[in-house]
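With one protein chain withheld, the remaining protein chains of the complex are depicted in position.
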Amino acid sequence: MIGMPTKKGTPIVLLKENGTRIDGRKPDEIRPLKISVGVLRNADGSAFIELGRNKIIVAVYGPREVHPRHLALPDRAIIRCRYHMAPFSVPERKSPAPSRREIELSKVIREALAPAIFLEKFPRTTIDIFIEVLQADGSTRVASITAASVALADAGIPMKDLVAAVAVGKVDSQLILDLNHYEDQYGEGDMPIAMMPSLGEITLLQADGIFTPSEVRAALDMAKMGIEKIYNVQKEALRKKYSSLLFR
Amino acid sequence: MIGMPTKKGTPIVLLKENGTRIDGRKPDEIRPLKISVGVLRNADGSAFIELGRNKIIVAVYGPREVHPRHLALPDRAIIRCRYHMAPFSVPERKSPAPSRREIELSKVIREALAPAIFLEKFPRTTIDIFIEVLQADGSTRVASITAASVALADAGIPMKDLVAAVAVGKVDSQLILDLNHYEDQYGEGDMPIAMMPSLGEITLLQADGIFTPSEVRAALDMAKMGIEKIYNVQKEALRKKYSSLLFR
Amino acid sequence: MIGMPTKKGTPIVLLKENGTRIDGRKPDEIRPLKISVGVLRNADGSAFIELGRNKIIVAVYGPREVHPRHLALPDRAIIRCRYHMAPFSVPERKSPAPSRREIELSKVIREALAPAIFLEKFPRTTIDIFIEVLQADGSTRVASITAASVALADAGIPMKDLVAAVAVGKVDSQLILDLNHYEDQYGEGDMPIAMMPSLGEITLLQADGIFTPSEVRAALDMAKMGIEKIYNVQKEALRKKYSSLLFR
Amino acid sequence: MSAPEKIIPTVKKNTILLMLEKGERLDGRKLDEIRKIKIETDVIGNAEGSAIVHLGNTIVIAGVKLNIVTPYADTPNQGVQIVNAELIPLASPVFEPGPPGEDDVELSRVIDRALRSVKAIDLDKLVIIPGKKVWAVYIDIYALNHSGNLIDASMLASIAALLTAKKPKIELVNDQIKKLDEREKLPITDIPVTVTFAKIGDKLVVDPEYEEELIMDARLTFGITSNGNICALQKGLCGTFKPSLILEALEIARKVADEYRNYIKSFIQI
Amino acid sequence: MSAPEKIIPTVKKNTILLMLEKGERLDGRKLDEIRKIKIETDVIGNAEGSAIVHLGNTIVIAGVKLNIVTPYADTPNQGVQIVNAELIPLASPVFEPGPPGEDDVELSRVIDRALRSVKAIDLDKLVIIPGKKVWAVYIDIYALNHSGNLIDASMLASIAALLTAKKPKIELVNDQIKKLDEREKLPITDIPVTVTFAKIGDKLVVDPEYEEELIMDARLTFGITSNGNICALQKGLCGTFKPSLILEALEIARKVADEYRNYIKSFIQI
Partner (left out) sequence: MSAPEKIIPTVKKNTILLMLEKGERLDGRKLDEIRKIKIETDVIGNAEGSAIVHLGNTIVIAGVKLNIVTPYADTPNQGVQIVNAELIPLASPVFEPGPPGEDDVELSRVIDRALRSVKAIDLDKLVIIPGKKVWAVYIDIYALNHSGNLIDASMLASIAALLTAKKPKIELVNDQIKKLDEREKLPITDIPVTVTFAKIGDKLVVDPEYEEELIMDARLTFGITSNGNICALQKGLCGTFKPSLILEALEIARKVADEYRNYIKSFIQI
């Protein structure tokens, strides 16, 4: 199917009367977040992120030689990015072949990470970013960016800043931070945002659903707040280099 | 499906008792024909042809560098040709992926145009011909050739002659000129023919359906007559360079 | 479908009370075997094998230049192998596109033949082996290896030894030699084995089904016996260069 | 693709940059000014709906085809919407033959989301037999001449084709579907448009020309509904945006959206 | 594909051209003479029909397989005919591995049209349950040795396989299809053949050898029915034909067609 996953009209209560969400969070609360660094021996850099029930692993290889060579650029490194969902990562088994959604996300994730990297330092090389979503629970693209940025740092690639990302959603006409699978599936909107937090620059911005102009403004603010928190976890993870791939 | 479109046995009256055809034409009458030249800014040459309800646009790029380079020939230009039908060009939506029919037609159209071009003047280059059928109404391959030839001239590519093309069909055991969608679908035969009119050389010849030897002879004569008319429209179009892409 | 062909539970008598098989053979008897050499003019070497109802043709081209060149190795020849079943070779028409089974078999057949070839004598070249199964009757991979080895010799490629191959099967808990289509489909196991007979070296070994350790030992012995017989037919075929492609 | 085509001469690049500093553009437009638009509809008789859009020198055609299909298992009571865009080499020397790449896919999906978010096509009204048979609406988009800003041109062509599409009426006789000769409009509930900016240095220009796209650092697209809300956002390329710049762009986008929509209304009886 | 294989030495080329001037060919044939033909049928027991054709040193095998399928929506009361030809690298150093290219597709489609035009397979007689179940006839063609003129060899192999194919008889019990052990011939109504010429300079040679194909300017194929009518035409390559030359070729083709057909009849009890 082309396009976004269909949103059923099923009447699910995503926001309770007391203002808490389906998983008990407050509207501006992000899910438990854990980032492990250097979890894969072969990769030059790697990270494993658990955001809520999301489990995503990222490997970075490079800077290394480009094959085929004609893709290389004389004045800077190229970035290649593959975002892929394991067939078992979602409730209904997904075909392992890349979907149109995965093709688009590979592109926007690459474009979200590139601004942070000093590409001109590594002419004629490639930096390859491989993202495997092992379990999907909503907001996988932003969690992938968050983890990939840490993996790039783990690979020792010089960066202007980390890139941290979060999605703002909308349920019952109210903005929520870091939407989960149900809020994505049955909610009214999804606005994934990535930033270089120290520089205050947005590197990824997408949206579906309906947002009023003032909601866009509020969403950017809310995202910034969430991104600060995520940024701190990233930095902490890189400091501690906690590198376990244990799942529990 | 492999092979030609199936011809239904539906009893449709393609030739009336007074000898006129389903669209009122006489047997040897071609449909209204309009060719606009230079309709696309980016292309080095372009043409838009309306033959009956056919609407086909052709762009020519080149002579230009060949990528990948190993395809280039040391002593002459290569020609690449892509004939494609837009999904909405036919009554039942067509998949956008190239069908076996489109693959064959790309080949025979290329071979119908090549003889007219002084390829040896542009060694190591490619001349690319892109044909997009926006609306199909029978005889699309010959209309494509007629338009492509004009687009090649518009690109300033030196040619021995234009290539003009028409299909001869057969309904109720009688030959007809320039068969339309219904005559193609329900008729008894289809013989597309392309010529370099001044040189009297045939560059494309195909047929399905049944023709007696004398019908082949008559069909070649009939085609020649039609091609003369089309040739005049081509030359007129190139003279006037009427370049509108208005559809009505 | 991924994986081996499903084995139906249908109660078919594969071994009669007197110990003979469904086609009247004794357990350790191979089917009638005929190998013709040099049956194709274009190929540098070729062979046509009839093993029971199997009809398989093999062409060898090379050593020749590698395209694309970057696949070439500086110190030895590469081998490329394509095992393919014609759509009409099996009771239910097979799609002409290569199946996962054909991809795996192309690999193991290549690896079964490579040890016999003095690859280091032809650096920067390729030896291409094309196998077309025209009729399949069980044990096609081993018959393909047997024929390909003869085709390589026919091409004048220097070899340490021929490679001869046979499958050992298991029906009613008894080992059988050279299993046919029914014994493959409804039997309890299939162990294809290829050897360089003079050198006593195994170059292909696979199995599905269940074998006890002592059955493995017995199967290797039985295979060796069968391979000796096949080896003799190979050598005889190369001596006589009987090169007919007549089917009867 | 011949490499030279994608590179802009340094002199021209500098000219563009200098002019932008003064709030000027190569083709004389203001930074927030869109190009002239021409829309023709019902251009393809074999399509249920069609439109060809000239946005300056950019030309895009969109065709709407309708099929009766089985609905998706997870939306048994909704019609199906499929958007397919192809960047064919006819339209530009920078497009290569071959199966759709990531740019084609991104374009398709942005248009798809903008339509879907605002339920521009009321899919609930496209059910024939609930759970069994629904209408599928295919929107196929082909660029014919790429002179910049294919997203906005594709969106305009898509919505124009949808607004003018005609669906055969249906009669159900014992669960047998019979298409009638009579035709009716598709249930279109909104006229979303997209407004795309190129960010060049720290400047934003709306509806970028091809040469502006060649030197832009980033691209930013807003999908805007009839009442001025946002129904899609898409940042492209490797540049970045301050949040404040996005909010500025949003205000401009809402004004430009009305201009786009006025063009649509000037060509189409709605 | 190793490039040398496709190039013919200039000396040999000149020899061919000089001989042609005198009405002679490399292999001693006259210009309108076909090579020796050998046909074996029923060579593949797993196929419902099969034939291997030797046309000089060209070898082609064709297999006919039958399946029960749902008919196409637009021909509910007709069987299905599918022709698939593959130019596998086994047959010639000039064929490359990989999915079928334009040459494979053209070959398939010329054979398909020649059969379909004259209704060689009476598809109307292959209906089992109208609108629901029909026979599909698959004709799969594989070149085994390419020594020129694959089209005619493929056509001969296809029609020989069709003429000798056996279809299981069918019994319908409460709309359940039961295949019987008894078998019958396919409903074959005509024996079309193709006759292919190579145009070299201004000469036409029939049934070209591979080396003649290497230097030919154009190719011309006639499909000819049993009563001498034309059921297919296909010009190939970048050369051209005067109309008069086509008419001359046509007359030769009708004579050659009879020779081809006599070969078929000498090998097959019809």
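For clarity, chains are labelled A, B, C, D and E in written order, and residue numbers in each chain start from 1.
The rule is simple: a contact is a pair of C-beta atoms (placed from the backbone, for glycine too) under 8 Å apart; a residue touches a chain by one contact, two chains touch by 3 or more.
Because the structure is predicted, anything quoted here is derived from the model rather than measured.
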item	value
Contacts of the hidden chain among displayed chains	A, C
Touch criterion as defined above, residue of C:K16, C:K34 or C:K107 at the omitted chain	C:K107
Residue in contact with the excluded chain [from A:L15, A:A72, A:V90 or A:L199]	A:V90
Contact partner of the left-out chain, one of A:K16, A:K34 or A:R64	A:R64
Chain C, residues in touch with the chain not shown (by the definition above)	1-4, 6, 8, 100-101, 103-104, 106-108, 111, 114-115, 189, 191, 196, 199-213, 215-217, 220-221, 224
Where the unshown chain meets chain A, residue by residue	40-43, 53, 55, 57-59, 61, 64-65, 67, 80, 82, 84, 86-93, 96-97, 128, 130-132, 134-136, 245-248
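By definition in this document, only the chains that are shown with their structure count from here on.
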item	value
Labels of chains that are neighbours to chain A and to chain B	D
Remotest chain, chain E as reference, centres from CA atoms	A
Chain separated most widely from chain D, comparing mean CA positions	C
Distance from chain D to chain C - Cα centre to Cα centre, in angstrom	57
Rounded Å distance, chain B centre to chain C centre (Cα mean)	50
Set of chain E residues in contact with two or more other chains	84
Shared-contact residues (touching 2 or more other chains) in chain B	none
Category of the chain touch graph - line, ring, star, complete, other	line
Interchain pairs in contact, sorted by label	A-D, B-D, B-E, C-E
